[in-house]
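After the structure tokens below, expect a handful of questions from me.
A single protein chain has been omitted; all remaining protein chains appear in their positions.
== chain A ==
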């Protein structure tokens, strides 16, 4: 129908509501500037704006977008994903993407929003995106560490918060566990700290954090269907492949590197930016307990961590005028991985079906010939 028209009308209404004071309490942040759809995706948005945006995506695209609350944060907030895909009668394969596991990496939720908008904007006209929407469901969590993200919006002194917001235990008075050290993947072995004040505090035990548990639970339920796992971070301009633990290699390491390098090449064609590809011990630092490692360990074949712009000039505080180019290049990289994943699953499958069919026909012909 008139999806795009409804979209822009919906946004105009939203902005008018904001300007007349009916909007959410902290929506003044983006009502101060332009309110057109194009400019929405060139700004950072706080959690209530992102929540409202998720509702809007569902409202405007009811045939292809639904949402799912799949967990709770420490402070009892919902952890919500958008499930995006053309509906089908059978069980579908899936792509998982989560953003904002580390609170201060604001460009990551911005990218999740951009990604959702892009596939919704193009699936009707782009045959490849349409095919992927038909064959796959995208499970996208715009903000995983909701408590941390909200805290990082509180004021300038909290902007650079990283971890969750669960309190320390056993006499340790600092807050937060590094969610990306809390997964059941060589938990607590390397690149972590047992000091709750440390930025790499891995928690009292694996999955001590409800946020990590929520992801683990979902991945566990869907593990046979998920073809690729993408987790989005900043900064550094890198694509990390499993494992974070040194001296262990994923069984399909060569494939992961090949696909990663292809994604980096796709990224570079957009705006010329270099993204380095490799395992974390090789190109960054060793660490265990990551969501990426967990995904690979339970059998999801393609598992990538994106570290988006920049390389340190602005770091976590990437200027808003870089949101669009960063998202454009990251989208190209993600699409490279997703297209590879999709084609491997569906064209190989089709090839297998054809081969099976011909074998069956040949056997039938041979047996019928013999009978004659």
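FYI, a contact is a pair of C-beta atoms (placed from the backbone, for glycine too) under 8 Å apart; a residue touches a chain by one contact, two chains touch by 3 or more; residues count from 1.
We adopt the following convention: contacts and distances are computed from a predicted model.
The listed choices are "Cystatin LXN-type domain-containing protein", "Protein ECERIFERUM 7", "Trafficking protein particle complex subunit" or "PIGS transamidase"; the UniProt protein name belonging to the chain that is not shown reads "Cystatin LXN-type domain-containing protein". When you scan A:85, A:100, A:142 or A:236 for touch with the missing chain, the hit is A:236.
Only one residue in the set A:39, A:135 or A:276 touches the chain that does not appear here, and it is A:276.
Listed here are the chain A residues that touch the chain not shown: 43-44, 151, 153-154, 156-157, 159-160, 162, 165, 173-176, 197, 199-200, 236, 274, 276-278, 282-285, 311-320, 322.
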